[in-house]
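Just one protein chain is left out here, and the rest sit where they should.
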Amino acid sequence: MYNKANHYIYKKGGSLMTKYIPDCYWPEQDNGAYVSHESICALNTSASPATVRLTFYFEDRPKMEGFCVTIPAERTLHIRLDKLKNANGEALLRGIPYAAMIESDVELALQYTRLDATQPELALMTTML
Amino acid sequence: MYNKANHYIYKKGGSLMTKYIPDCYWPEQDNGAYVSHESICALNTSASPATVRLTFYFEDRPKMEGFCVTIPAERTLHIRLDKLKNANGEALLRGIPYAAMIESDVELALQYTRLDATQPELALMTTML
Amino acid sequence: MYNKANHYIYKKGGSLMTKYIPDCYWPEQDNGAYVSHESICALNTSASPATVRLTFYFEDRPKMEGFCVTIPAERTLHIRLDKLKNANGEALLRGIPYAAMIESDVELALQYTRLDATQPELALMTTML
Partner (left out) sequence: MYNKANHYIYKKGGSLMTKYIPDCYWPEQDNGAYVSHESICALNTSASPATVRLTFYFEDRPKMEGFCVTIPAERTLHIRLDKLKNANGEALLRGIPYAAMIESDVELALQYTRLDATQPELALMTTML
């Protein structure tokens, strides 16, 4: 999902909108019908593709940057955080509290959802950003 | 729920309010006391009926249009997305990520809820739009 | 919780704030450690008591009125909808979709939560109003 060309254009132009998710957590276990995961879901109803940059913050270490995603015009993208990698190939860690900042050069609707499958019966939570 | 007369009036007049649900997903299985489903719940406290148009966006295909619902004055409607059909008789698909845009010609309060009954014990999530 | 004196004062003065919950539903069964219930949780941080009026809307019948609650100064109240009665002694019904309007003469913070204990393992959902 990382697009080198867009990434550089993005850095020049700056972001139109910024949203935050203070409560991110990727549960350590997968014992249900689903795997435990978090999604940042974006909807781009505009006629232009959106370049989205994600930054992750932690309790005890510096922020991680360089995560970049493109959402085509008139499409949704449910960004699976368990599958996301940045420009350096780094992924997120399981079992530690973290938080996210989402920046986009096009106005998006954004929602965060977590599915916890630590135990056989899943739990769900969601919130609009 | 599709009202051809209202539909044409609506298209002429445009919409007063627009809201979005980036994280829609209709789970593929029903193994609980309930069936898996999503609801867009609308409350119309005004003295006029509301004509509501729904558009659905996907990750890998063009948007689906032509879903239209009327909410009478001083009534609520919990729109079951698993039962919704558009003017062409098309329904939504199970097991794929999608998103929704809701337009109304009357100011409404709107909330999205998902009940996942993939496993015997249900999970719930909700958010205000 | 109904206070006849406050109720009349309220009707004269009108409301300062109005909030809505489109997705109310009182599950029909109680099979868990808790009973199935919904709460409208209010926080009054002001120095004055708040008089709160609740109106409920349905899909197929007229709205129900006359539900009135007082929140003392610097107190919270988690209004259990399964225990609420109006001035005529009427309570809400289980197993049907409905919606709520909350009016207050003092600015409040408000949140809606549902606990579904239809099955042995509970499910929870919440949203800020």
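In this document, chain identifiers A, B and C correspond to the written order of the chains, with residue numbering beginning at 1 in each.
To be clear about the criterion, a residue touches a chain if its C-beta (ideal position, glycine included) is under 8 Å from a C-beta of that chain, and two chains touch if they have at least 3 such contacts.
Note that this is a predicted model, so its numbers are computed, not measured.
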It is residues of chain A that touch the chain not shown, namely 20-23, 25, 29, 57-60, 62-63, 97-99, 101, 114, 116, 118-121, 123-129
Contact residues on chain C toward the hidden chain run 32-34, 39, 41-43, 45, 74-78, 108-111, 113, 115, 120-128
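Everything that follows uses one rule, which is that only the chains that are shown with their structure count from here on.
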Closest to the centroid of all CA atoms, by its own CA mean, is chain B
Residue numbers at the chain A-chain B contact, same meaning over half shared and different meaning under half, come out as different
For the pair chain A and chain B, the C-alpha centroid-to-centroid distance in angstrom is 25
Chain centres from averaged Cα atoms put chain A and chain C apart, in whole Å, by 35
So chain B residues touching two or more other chains come to 120-121, 123-128
